[in-house]
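Of the protein chains in this complex, all but one are displayed in their positions.
Let's turn to chain A:
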Amino acid sequence: MATDIISSLPCEVIDNILKYLPLFDAVRTSTLSREWRYKWVTIPHLIFDSTCMGNLLWKYNAVSIIDKILLLHKGSITKFTLTFADSKICPHIDNWLCFLSKCEELTLCFDCSGSYPMISQLLFTLDQLTHLYLVHGELMPPPIFKGFERLVRLNLVNVSMAAGDFKSFICKCPMLEYVMVESFGPKAIGDLEIDAPNLKFFSYRGKLNSIYFKNASRLAEMSIIAHKLKMPQDFPLFEESHSNVLKFLSQIPSITKLTCNRNFTQYLARDGVPHKLPNNLNHMRFLSFWVIDLSTIAEVSCALCLIRSSPKLQSLVITALGLRDRENLKTAAQFLKEQQACEIPLTRLESIYIRNFSGLESEMEFVKLLLLAATALKKLEIISKHNNVSRKARHEMFEELATSRRASTHAEIIIRDFEII
């Protein structure tokens, strides 16, 4: 075998091998020989995660390690990741961001629950960013912030930011395709308006006053698990000009996959719900209600409105709330029975999955309504409410559903007990 096989490889190949090495392994190659001394200093990705930093922190000063590596580094850093740090590291970010003018993928995760260290304004000068992932911190874009022209993916977890700032931030990042926000800080209970023409994925989890999409015609996947959305005291009669569900869904015509929590469903239904949307949601394949009260007319009618307006729906997933109010139950069951008269076009629906089912009259009527309409149904799977439904009751539910009228003769019906898998 030839001597020094690795050094005879073309530079490009060596650089690429170093790129796949963890940072400290790459640093160690500097002591292989003089030829190798400065090969590592051009690696474009600097990853300081807990695998490399975790067992060093008791012995070494993390700040001086990062300082040193950045000082020796030459060329562009296109990916920078810091995921081991506590809030004490924060003040040093300023110095480091100066080295990251070419950075495309930036990840900063601070482990400091409850506090929101201010992230340096220098962040807003990194105009090459395509991916930004922040955990814990406060963001305050300066008025002169021009936007991230190339930003495609944005992940914010526990990042404190005023709703107005967030709105203008999104607006200034025209290439955004993916936005995931989990729990804004205390500042942010506000009104979200999202104007993102290239957005394909949007997920929000946390407190919120209101949410509205202005320009999101490509949005395909959305999940909203919201709390504290503004509600009026009582549900008024439906008036098309005010309808929230109409207003909201007309802005996202390409939606394919939608997940709503109870608060968001109530929010959509808050000004009354039409029987069906004027324009079908022709791309919708997957619809999920993560907790819905099937005994509340507003929520049920909102769900039915979405189902009726989604002729290509293939899969429906529901987590039922269970019993809260016995009086509503009767009214809702009656309402659902009446709906049987109007046709629901469900020619593609193949799978229905319902969790936390307790066999309430309204729940049963809801399922019967779907069985009556879904001509292509293959599987109805019901998971009964934990500790609440006896084997006998499950059997009775099964009998009742199995003998009710069904549009699809070959649909399999399964009712089983909750189990931890």
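Assume contacts are C-beta pairs under 8 Å (C-beta built on N, C-alpha and C of every residue); 3 or more make two chains touch, one makes a residue touch a chain; residues count from 1.
Everything below uses one rule, namely that contacts and distances are computed from a predicted model.
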Protein name, per the UniProt record, of whichever chain is missing from view ("Trafficking protein particle complex subunit", "SKP1-like protein", "Origin recognition complex subunit 1" or "TRAPP subunit")
"SKP1-like protein"
Please identify which residue in A:16, A:50, A:347 or A:390 touches the non-displayed chain.
A:16
Using the document's definition of touch, tell me which of A:24, A:145, A:178 or A:290 contacts the absent chain.
A:24
Which of A:55, A:113 or A:387 contacts the chain that the document leaves out
A:55
Which chain A residues would touch the chain omitted from the figure, given the whole complex?
1-7, 9-10, 12-13, 16-22, 24-25, 27-34, 36, 55-56, 59-60, 65
